[in-house]
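Heads up, one of the protein chains got dropped from this complex, but the rest are sitting where they should.
Naming follows writing order (A and B), and every chain is counted from residue 1.
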Amino acid sequence: MMNRIRPLDHLILILGTLFMVMPVVVAMMTSTHTAVEIHTGGLQLLPGNDGYETYHTVLTRQGGFTGQVTGARMVMNSLILGLGFAAGKIVLSMAAAYALVYFRFRFATLMFWVIFTTLLLPLEVRIMPSYQVMSQLGLLNSYTGLILPLLASATGTFYFRQFFKSIPDELLEAARIDGAGPVKFFIDVILPLSKTMMAAIFIIMFVYGWNQYLWPMLMTTDERFFTLMRGIKQILQVWVGSQIPDYNEAFALAVLALLPPVLVVVVFQRWFIKGLTESDK
Amino acid sequence: MTDATQTASGPIRRWIARATARPEPAKRVQFDRPLLPWLFLAPQLAVIFVFFYWPSAQAISSSFYIEDPFGFGATFVGFDNYTDALGSAEYRHIAGFTAMFTVLVTAFSLGIGLLLAVKADQVIRARSTYRTALISVYAIAPPVAGLIGMMLFDQHIGPFVKLAAWFGLDMKVGLNYFDTAFAMILVSVWKQVPYNFIFILSGLQSIPQSVREAALIDCKNGARRFFTAILPLLAPTAFFLLIINITYALFDTFAVIDVMVKDKAANNPITLVYKVYLDGFRGNDIGGSSAQSVILMLVVLVLTLVQFRWLERRVHYG
Partner (left out) sequence: MAAITITNVSKTYPGASAPSITDINLTIADGEFIVLVGPSGCGKSTLLRMVAGLEDITAGEVKIGDRVVNKVDPADRDIAMVFQNYALYPHMSVRENMAYGLKNRKTPKAEIEARVAEAARMLELGPYLDRKPRALSGGQRQRVAMGRAVVRQPAAFLFDEPLSNLDAKLRVSMRGEIRRLQKRLATTSLYVTHDQLEAMTLADRLVVLNAGRIEQVGAPLEIYHRPATTFVASFIGSPAMNLLDAEVDGNRLRIGGHVIETGRAVPAHGAVTLGIRAEDLHISATGLPFKVDFVEELGAQRLVHGSIDGQALVLSLDPKTPLQYEMCLSVISDKLHLFDTISGKRLEQAHTIPTLTPVLA
């Protein structure tokens, strides 16, 4: 088609993008100024000179009531949650989807519905009883307790099932004639074919896990298990009533919390978009 | 009379028939082993039973009880928790706000996402730059979005507050009901626009070049061409996004609300999910909170069934 330059279109796009991206830029820039500077000068659009100090403080200062949690610790906990969740999701959902697609067995239909019913209800609506179950199991304040309940949804299984169904039937037939059993077929054919899909889902799930808020907030009363999201709630609760709030530290924490998922998504953009849009069919 | 009952039960019967029907096997040829599929399924099933079915069943059962606040047993009260919730003016007020909030967030984030996506689809240069910029906002966690929003509406440094003051308005987010609602909606829309943008742009780019060229020959007016030839092809994407956006506004905005309200719901707008949390964890009203959970479950159920029906269609004909 015709490749005219369209100034009006670009204008709308640039304004829209600015509106979207400005808050992030402002947060990053402001986090490199001192609290007093921010208090008197407002939000900042240019980098300041105090970034190193602020981030150093946020990452290493023993905070909280027990003094056991540092920013670095929260980064680590968020990483454990994000990576553990993504890895667990892939293992569980790939195995389950493989069984549903490639096996004929009794109650397969029932199992399909048992698994996919979980798509119906987000964690938020059953948060109270989930919490009770976790406390009965003694899993409060543990990484297991942070990660496992989030795995109880079929999104990943749904993605992988769609993907497996799109693999040509003849591949399995050829493999069976070539003498491959179910385990061999899974390892020799399905795993290598799923690499891109696994990467895409890993990214989506990592971001999802890293960004979890409500569940980690309820689960972790012990500050050693605080994630960055929990830290954000903390810092907001603390600053109400202070004379000059630690704006710089709040922004630094926000930047720490948003940078990893943003980087992952931007760097692996192609996989991310592919995984997001194509698996939702 | 018989006619009426038949037409009423017709769709339901068809639904049951479809739900229980043996689905087409996913593959022409499948492995036939008695034990192996269960081994593959076991981890997923275990997690689902412990962390989905068990809590969901508990939510339903405790919604019929009033639990003693000191932990000494529970009393069966039937549907009292439900009638209490639905009958209270406060609950209805919150439901009303939730509905308005959902409509506004969905409408604005879809509208802005559509506008930007259509423009990005039309330009060739710098398209990927716009996309990268927007996708980075998608990855931001809702509580972080909430925190940044709080800063933008801060009493001392917030540019929005200053802007409002310039117009002679005194904006007090966190204290004034409408100011807080405005900030919540703005932040929620901001957070959701990129998601809609990504999906609509990818939907637009999957429209075959030949269809666009055919439309170009058949229709001279650009706007008309868009509304008659391009937009209808986006309908499946749009419908999918509609459901996703409603779910987002209902549930995923929890963090934004929590960050802005900071557990002080007194004068602030909150949504139904937040009320479930407040009553359950702050108010220790487990029965009432569970009943509200179940009501929300029903709302999601309806939404998801609608979505499933659509998914089915798209899987078959897409």
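We take it that contacts are C-beta pairs under 8 Å (C-beta built on N, C-alpha and C of every residue); 3 or more make two chains touch, one makes a residue touch a chain.
Computed from a prediction, not measured in an experiment: that's the story for all the values here.
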| item | value |
| --- | --- |
| From A:V36, A:M76, A:L110 or A:A174, residue that would touch the chain that is not displayed | A:A174 |
| Residues in chain A touching the chain absent from view | 168, 170-171, 173-180, 184, 188-189, 192-193 |
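Basically, only the chains that are shown with their structure count from here on.
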| item | value |
| --- | --- |
| Centre distance in Å when chain A and chain B are each reduced to the mean of their C-alpha atoms | 17 |
| Complex contacts: residues of chain A adjacent to chain B | 1, 3, 5-6, 9-10, 12-13, 16-17, 19-21, 23-24, 26-27, 30, 38-39, 42-43, 91-93, 95-96, 98-105, 108-109, 111-115, 118-122, 124-133, 137, 148-149, 151-154, 157, 161-162, 164-165, 169, 172-173, 176, 181-183, 207, 210-211, 213-214, 217-218, 229, 232-233, 236-237, 240, 247, 250-251, 253-254, 257-258, 261-262, 264-266, 269, 272-273, 276-277, 280-281 |
| Interfacial residue positions of chain B with respect to chain A in the complex | 19, 22-23, 25-34, 36-38, 40-41, 43-45, 47-48, 50-52, 54-56, 58-59, 62, 112, 115-116, 119-120, 122-126, 130-144, 146-152, 154, 156-159, 162, 190, 193-194, 198-199, 202-203, 209, 212-213, 216, 240, 247, 251, 254-255, 258-259, 262, 273, 276-277, 280-281, 286, 289-290, 293, 296-297, 300-301, 304, 311, 314-315, 318 |
